[in-house]
Structure formats: C-alpha cells, structure tokens
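Of the protein chains in this complex, one is absent; all others appear in place.
For clarity, chains are labelled A and B in written order, and residue numbers in each chain start from 1.
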Amino acid sequence: MPAIALALCFSVIPFLKTFVSSFLTISQSGKAIGFAGLDNYKTLFEDKAFISSIGNTLRFTLYFLPLNTVMTFLAAALTRRRRKCTWIMEAIFITPLAFSLSAFALVFKEIFRGEVSIINRILHTSLLWLDRPGSAMAVLVILGLFLDFAIDYILLTAAFRSIDRSVIEAAEIDGAGEVRKLFAIETPMIATMLSITVFMALKDAILISAPVMILTEGGPFRSTETIMYFYYLEAFKSGNRAYESAISSMMVITSAIIMGIIAVLRRKDA
Amino acid sequence: MKKMIALSLLLMAGMMLFARGSKESGKTVVEIWHSNSGPSGTAFDEIVDDFNSTIGEEKGIVIEAIYQGLANDVLTKVKAAASADISSLPDIAQLDATACLDMRNADYLILPESADIEISEIHPAAIEALMSDKGLLGVPFNASSLLFYYNKTLFDSLSLNPPETLDDFAAIAPLLGEKDSTGKVTRYAFAGVPATYELGAFIGAQKGLSYIVDEKNGHMGTPSKVLFEEDGTFRNFLGHWKALYDTGFVNNITSGISTEFAAGRTATMLASSSSLTAVINTVGGRFEVGTAFVPMTDEEATGGVNIGGGAFFLFDSSDAVKTVIEYFVSQDVQMKWAEDTGYLAINTALYDNPEYLAFLDENPAFKVATEQMLQSNPAVTSIWLPSAYQIYYSFQSEIRAVTEDGKDIDEAVHDMATLIQRAIDEYRAQNID
Partner (left out) sequence: MLKALRILLLGIIGMIILFPMAYTISLSFFQNVDFTDSYAHFFPSAFTFENYVTASANRYFPRYALNSIITSLMAAFFRLIVTTMAAFAFTHLSFKGKKVILIMLLSTLFIPYDAILFQNYSTIARAGLIDTYWGIILPSVFSASSLLFMIGAFSSYDRDVYDAARLDGAGDIRYITGILIHLTAAVSATVFIQTFITSFGSYLWPLLVTNRPRMRTVQVGITMLGFSETGDAGAEFASIVMITAPFIIMLQILRKKIMDSMDIKEGESV
C-alpha cells in the first residue's frame, strides 16, 4: 500500500525518532549526551509559559469548536435542498476555500488593525482588536472559522444531499415539520460526516499554530500563544531540543488518547 | 472529473521533459544564499551582476546569488542542509544577528579569520556585533541599528527638538499628545512597548556600557549570570520609563506601530534604521519624517546603540570566497548598497568619501543613523541568549505590568532576572561546557 509506505517514510519513522529523543539530554548541536528519563517532561510542566499555552489552546478550542460546528451546520442545513437562489449561497460559501491562510491572515490584520480599522467603523467601536488579549483571541477564532468553513460546508452539504429521498418523503407523509425533519430525521443520517467534521475541527484547534504565527505571533503579551506555537518557538527559535521532542511526543500521545475515547464512545452509541 | 485527470496527466508529462539545466563550466562558482527582497533584492542582484562582468570575468569566478526567503528562512535552510549533507551547503549565506548563537555552535562554519579575510576597513561596531569567544563569526554586510523616528512636521509646528533623554521626552510628551473633548487620547507621544532590541540601547548605553548578562552579553561564552538586577540598570530605566508613561501619552501597543505612526496617531516611535525607506513610503508625504538618536535613559547613558542587521557566514574557505567577500565590503559596493537600501555603510573609508558624504547631506534621515553609529560605543552589543523570545515577552509583560498595573519596579526587575537566570541555567545543563 503506497499510503502506508508514504506515511511510514514521512510521518511515522521521523516521529518515532523524536519520541525516543524526548527521553535523552540533547545538546544544541544535536548530539545525545545522556539519558534524561522524564526530566524533560518535568521541566516542561514547570514552565509557566507552557502551562499558559495549554490554557490558551483550551480556550481557543472552547470558542472555536462550537462556533464552527453551529455555523457550518446551519449553512449546510439551510441550503441542503436546492431552491431557486441556493446557488448564490453555495457560491459564496465555498469561496473561502480559494484563499490561502496567509491571504486571510493578511486581510484580517488589515480589518482588525488598530483603532481606525474598518471593523471599528462598522461596529462603531474603538477597540484595539489585536492589542488586547481577549479580542486578539477572538480574531484568531474568527480566522480559524474562515479557514475551516468552506470544506466543512461542502462535506456537510454533500452528506445532506446524499440522504435517501424516500425517507424524507415518508416523514413528510407523517406530517413532520421542517424543523423536526431536519433534527429528528436528517441529522442522524449525516452523523458520520458530522462527527468527522467535528473531529477535524477539534484536531485543527488543538494543533493550531500557523495562524497564530502569521496573525498575532502569540501576542499581545503571550495571550494567544498556543501549545504548538510555543513548540514552534522552542524548537525553531530557541533550539531547545528537549522541549521540542517532549512536546511533540506528548501531543501525539494526548491525541491518540482523545481518538481512543472517541472510538470507544462511538462503539457504545452503535 | 475525467477531463481534469487527463489534463493534469498531460501537463505533468509535459513538465517531466524539463530536464535539469546546464552548469557553468570552466569558472569557479561561489554560491550565496541571501534574503534580499524588493529594492534590496534588485540592488543585490545588480551588485552581483557587476561582479560577474568585471572582477569575476577577470579571475574566473561566478557568483550565483540565490534568494532563499526571509532571513529566518535562510537560517532554517542552512540548518536543514547541514543536517542532511554538509556538501549541500552554499559557500556563503547571508543571515541576520539572530543566527549568531546557532552559528557559533555550528561545526560547519568557517570563520572569516580562517578564510584569511581582510576586515581592517570594517567599522568596529559592526565587528563587535559579531565577535564571539571563537573569534569573528561572520563578515558584516547589511548593518542597521535602532533609530528614533518622529513626526518632523508636528515637532516643527510646536518648535520642539527631538528629546535627548527620557526625562526630556516626559517633559514634552504632553505637548506632543492630543486629547479630544471626551478626554480620549487622539494622538500619543510614543507608541510601543520596549523589548530586547530597544532595551539593548536603553540598558546597554547606561554608564557608557552595561551588559544585560555576563560574558559580554553572551558573546564570549555561554552566560551564567543576569547582570541588570545588581547593576540597577533595569531599575533605572523603568523609573524613567514609568515617568514617561505617567504623562498619559504612551500607547502600550505591540503591533501595527508603524501604521499608527504613519497615520499621525503617534508622534514618535522606535524602529530599525533599515525600516527608513518603508516608513517614508507608508507615510506617503502626509508629513515629514524626522530621525534622531535614541533618547538616553539618563545623562550618563552615553553608550549609544548596538549594531545589528545581517552578515555573511562562510561555509567554504577558498580564494574565490575571499575575493567575493572582500568585494562585498569594498567602498564602492558598500556605498551603492547603503544608497539603494538605507542600510548603514560599514566600510570606514567611506566616512571620508566626498561622494558618500554628499549623499548623506542630501538625505538627513540617513545621515542621523550613520552618525548615531559613529558616536556609539562599539562595545555595546546585542544579547546572545537561548530562549530569546521567552525573554523578549517577559520584558514586554513586565514593562506593561509596571506601567499599567502599578507593579513594583524592584519586583518586576527581580521577576525578569529570575526568568532569564532559569533559562540560562537550563541551557547550561543541556549544553555542558
């Protein structure tokens, strides 16, 4: 299987090397100079900046996940059946797919820039969006929504439209209303796709780093520094190999646990 | 779908035919990885073309200049290439000052001394910036320093001169600032929160020369001790800075500062001298941009600023490399480079060169930056520290805590010293000397 070969070459093997090195003491030049056991992990968890980056990541996830789910679900649900003008909405909703992260980040910087920004003019506020901890996080969440919106929208719409017509017609004969039809009949039928999009959003939220790098650089005052951005700084800017391998190992193990939990939960449902 | 697949296949097949190109033959190729984009990129290309058609032609040397992204990207590439295969490294890479720590520990770096490169004409401040316990790490090329930018039109209308000390600044800040009828500040006197770069000058210049950590700010070996706490230099700075902040006209923002400046919503700012062209561009003639020396922390803080910017790091010691490097630091090249890009010329012979002096007279904003370098103590240098960004953020957060939340100055200084000390200790544990 080519997929397995590629994954081995470019993901799994490099990762295993990292995992092993997380238990070693490694010098700046990359030589292993001793066995450190769990010391690397210990210093990591004593680092205030790391702890606060966990908090920031959790906060991001907490805002991003529900908003993303509700927004994409609403958009897909409202346009799930073709009407005369749905094509306009479809056209709008898939367009963000064309924008790269760096493009969006640049536009967002401009929209939310300083006191005299277009967003302040629209909302009649005078907030320094990117210079206050709370609002900078909000902007980051909004950017995250834009990045995931189009693909989730397409996947959910595709799922909605692949539902067997006869089931819906049967429900109509039973006299089910619009809202009831949507939530009691159709939503359960797209449960797989919905859980995939939620899962992917969760993954994106936990791993968020590139948007932070381009939009806020962790600022102001480290309020938007997420785990993976902290990782990036330590690994690439500081050359701290101990942190580097410890964090990435920890992330993969944590996610494996999350995946395990999800798998178990789903089995129970079924 | 099928059409798409067929189209992609066709395109790909066509592209596979593009074989690798031919190599220059008979001449020694010197490969340089650089990060000059926009106008600097054009200037750099011209300098390279000039070499290839004159000296290079004569001596059988060809410079192959390859743009490798931003300065940071060039460093990433150098590290990646070195980790995979030393032979894939270029002969020369242009990196910025943040690369020094990595380069000092890199066993593939060739010191300019080993390549027998002549550096006597290079300004000492630029040399000191790259000096380590192993010797000079690289050859300075695009030098810059911190510079004070001000709205000259505004200063002139108030008949004010740029402040020489932070106390002067605090005295004129209320005049520079402006509030609307509701008491909301519509124009600040200063915008920004000092961090590593700015403190290099605010602390480094005190008493003529002060260090933030020992081993000459980490240049002469891995630092072991934080100095600013017992020297009282940080405390001194924070005292003056708080007085400035308490005028109510300092805007503690960390992003979009130059746009605020260009929009006239802050009267002054601190930025690299290399941003001069961009600043003038962004202001777009709305007002006249003035530059001045960075205000001193107090009357005794005479050390000036440290020189930063970029340098050439060598990975090969051939005669061809020597010829190329010496070409780049020569008078003619440095003059063209400085005039086209706004970087500081580092060849000392230029400071008596009438042509260059004429250029500086025509461009007073550039002249100020050069004079500031000449009047600074060359020994004032940037800090080389592991976990540099952690320290960067700690400076900003503590300064904010002191100014906005009224945190005790001594406590803030102590907190910063503790954090940096811990980073140093951790680093030493990992890299046992």
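Keep in mind that, in the parts below, a residue touches a chain if its C-beta (ideal position, glycine included) is under 8 Å from a C-beta of that chain, and two chains touch if they have at least 3 such contacts.
Predicted model only: the values in this text are computed from it and were never measured.
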item	value
Residue of A:N40, A:T57, A:S135 or A:S209 in touch with the missing chain, whole complex considered	A:S209
Residue of B:S37, B:S53, B:S114 or B:Q375 in touch with the missing chain, whole complex considered	B:S37
Contact with the hidden chain (one of B:S224, B:T277, B:Q331 or B:Q421)	B:T277
Touching residues on chain A - with respect to the absent chain	1-4, 6-7, 9-15, 17-18, 71, 74-75, 78-79, 82, 87, 89-104, 106-108, 110-111, 116-118, 120-121, 146, 149, 151, 154-155, 157-159, 161-162, 164-166, 178-179, 192-193, 196, 199-200, 203, 206-207, 209, 228, 231-232, 235-236, 244, 248, 251-252, 254-256, 259
Interface with the undisplayed chain - residues on chain B	1, 4-5, 8-9, 11-12, 15, 20-21, 36-41, 66-70, 73, 76-77, 79-81, 83-85, 88, 258-259, 262-265, 277-279, 281-286
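Note that only the chains that are shown with their structure count from here on.
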item	value
Centroid distance [mean C-alpha coordinates] between chain B and chain A, Å	35
Residue ranges of chain B touching chain A (in the complex, touch as defined)	76, 83, 98, 101-102, 105-107, 184, 252-256, 259-260, 263, 265, 386-390, 393, 396-397, 400, 426, 429-432
For the chain A and chain B complex, residues of the former touching the latter	25-30, 33, 43, 49, 109, 113-116, 126, 128, 130-131, 216, 218-222, 233-234, 236-242
